[in-house]
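What you see is the complex with one protein chain gone and the rest in place.
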């Protein structure tokens, strides 16, 4: 029997029934006026989730990786220099993509578990008096390490250096679950996907372009057609796509935006913080450490948990899947075998989260780790209970 | 946001996705040959779940209550005497129905929390030398108290008394989740519904009639049309119903039977025992008691848990629903306010069950009960862990 | 490959996707407050569809047949006399039920294809000066013959005779698709099901009781428990059912009522008339006749079409199903083999209806009937086209 346990991978996330059903559409003529009633609410909803008034939103039938490619190929030319920190597997992959597209990538190697070194960025940008750097890339939330970076800080560093580069942000595992301020932070391109904070199946790359980013598309020489935002913009103006749009997923996105916005973004973020904090209390009760080096970089969408030296963290994931039919995330790249990850973004409740912690405990005990059964659960229960009390007090 | 937490009411149960989708059929012509491919596998599947070779199965668009009415109205006449123990709300309701249908009901009052007093039945039946008693009614699993009765024992009592009455068994919350042996126990009529062990939405009364029960329909004088099994049997012979059948639910029932039988009934029962035993370990860790008076009557599909005197057990249900969006069952009738109930039948996993126990704990602590957070969860975790080990050992 | 052709049986009807999805609910605790938000809109929605301010609505997990049993068993006592016309298979079955429940049934035999003989009713009622007749039964729309009867006329006959009997109306294939005026016509009990005008799966009996009918329940002696409206009313007052309610179907009913009422009942009726009239134009083009004897009794929800003498009308249904995977209705009872039936109620469009007519034509031609291919389709096309023009003119 399929188990119907919730998943605790850091995306795709658990989907609300209503969102999943919204995707489950019969065939609709995408050239009919009805498509406009899906397209424009999606564009507008994403814009509002990005907290922007000026952003131009683009939705591609693709994934976050396609979103990265859209970002660079529409605004940069071969040989252009980009500045980027490598502090996890996802920043690593974006770097690899830039290199393969003929960009000149200036990498700031950063210990995994740390955030983007803002002051290093500032030094480099100040030194780049010729403005050879055309874009600064930043991974807002490193899904591999559970590390949040300071995007506002990156923008401040750029401003301090008086540097005109574009600021491109990978918000794949933050947008829709953690605070993201496109306008306030001066983001030029934001990239995300459908299967994280938007609680949809994978299949959409979702981007926001600032006016400056749009301007850059005029001169960018990297090849692009499928991911061309100008074609896309022309399509949207006619309530259309340059090719067949993924209507069902977009219908789901329309609903997901409605749900996030009617819950209130700050409430959504608080809910994710609450889930995450319960997990962190459990990790503490287990006497384990997060991969994330310090509280200021703790992610509210995913926690990477270090297991003791000599222990293969991946075994926790294997045992949880095999014996309890529950999915956690393995460590990737540099932290493979050293961490396992608990995703806590998207549609989750106290009860679901506690079931994840209970299974993680059992798997660790099964593997001989000196964890007391129920200890992490109890720490999270205690936090969630008081959270309830506080919420009620706040509501009065 | 709707929570998608599992439910822990003793029915309707959590539905497997595949079963729910099997019910979600487009309109089909129920007079087409395709209906036969749904009808007969249902009848045969239920027969096998009942562990019977001879039973005649009937499916009505109704509920278990309609099943009770089908049982009595097809086999009894006004003024007929029936023998029945009252040991919970559901046996009470069946008694009420018998009285309203003009039957002469001989009630054996039994403390709630106890099973059917088999020896009292035997005494009464021995004393009924004139065989005025036409039917012995037995609730296999009292959903209100979490008490299982000894149906084989009831049959032995009847045999010991040499009594020819029909044996009618309410198996609503046992069939498909706890061992039920129609033929071996000499059951004449078994009654259940779709929303318990069959993991479907409510909407079907499901019955089995023995040849003796079928014979009794010839002379029974209670009025019936909608619930007439002879009309139904005539319909089935033509791959039809006497009225419009609930095709989607039956398509789901067909799949549910397939799932139960391919898992293996004994495995299904063991799985329910495992879920139940985890709950009982938690109850013990909480230092609480079950309503069920002794281990031999513990139900594997529902546990009714007594709270301390002076405490309103219903508050646990209220707080769990209001603050944690989780559904437990309240106490009914005599035990209202004295117990709350955890349903553990149907589609459940260790992880789901642990989430239920974790929430029950939080609710009880919120209400001031001297429960240690995580204690019940840990007891269940410990049991489920070793269960896994034993299962693996057994499989090797 | 399953064909996904529309069905043209006179129920169950084609379901709107949204209604079907509304039924496809995960398990919900039916004792939670959320159930009230389904229950009461259903009761209120049905009341409005019945065009009543006073009716008490009841919903049972059952079918229209169960609705008939609810009507009689809650208001009548064994030996009570009822007056009823037999003019088709469904009135016949209700008569049979009355007889089996010990009522004294005064049958007015009426040619199949004719409506209820209102003047005969009046004569009989006038002659019943002792008011032995306790209920007048009337089938509003005989699904077997496609004949609509004059319910307002039956009430006038009762008034003319000054007769106090209850007026019970089978509106199974009329309510929600043809005009039905509970209050204006002085109906005491209306009976319908979920799978016709409400466009849902089978599984609900839906009834309305007038205050007089409710009063009659106090003294009625026929046995009932499952179908007891007093138990049901008590349940509703507590946002509950006396047993497990069919929550998903009711959630669908809530939406179906919303859809019918927001379209506007008169528009719904006009839409059904439009569908029906297209079919009648086709029948005329085929040079065939309806079973319904005259235009005043033509049904807008189903047409029974007579085939020439010597031809087995059932073959049309068989060939359409076998060779074109399309479902029509066979003739039943007296008109078996003489008519085939096209259901045209529920969710249908011009295009769907035309596909049904096209297939009916092919099947008839395949069977050697002297029908010109395309002739019936063309007649319906012509009507639907002008209907469009008229609708547009009316809207301007």
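Per-chain residue numbering starts at 1, and chain names A, B and C are given in the order in which the chains are listed.
As a working rule, a residue touches a chain if its C-beta (ideal position, glycine included) is under 8 Å from a C-beta of that chain, and two chains touch if they have at least 3 such contacts.
Computed from a prediction, not measured in an experiment: that's the story for all the values here.
One of A:20, A:181 or A:289 touches the chain omitted from the figure, and that residue is A:20. Here the missing chain is touched by one residue of C:108, C:160, C:230 or C:362, and it is C:362.
The set of chain C residues touching the chain not shown comprises 1-6, 14, 16-18, 259, 263, 323-326, 347, 349-352, 354-356, 358-359, 361-362, 365-366, 372-375, 377-379, 381-382, 384-385, 388.
Listed here are the chain B residues that touch the chain not shown: 17, 21, 24, 26.
The chain not shown here touches chain A at positions 4, 7, 9, 11-15, 20-21, 23-32, 61-66, 68-69, 73, 96-97, 100-102, 193, 195, 201-203, 222-228, 242-249, 321, 327, 329-330.
Please note the rule applied: only the chains that are shown with their structure count from here on.
Innermost chain of the displayed assembly, by C-alpha centre distance to the whole-protein C-alpha centre, is B. Rounded to whole angstrom, the centroid-to-centroid distance between chain B and chain C, based on C-alpha atoms, equals 35 Å. Per-chain CA centroids place chain A at a distance of 54 Å from chain C. If you average the Cα atoms of chain A and of chain B, the two centres end up 46 Å apart. In chain B, the positions touching at least two other chains are 4, 14.
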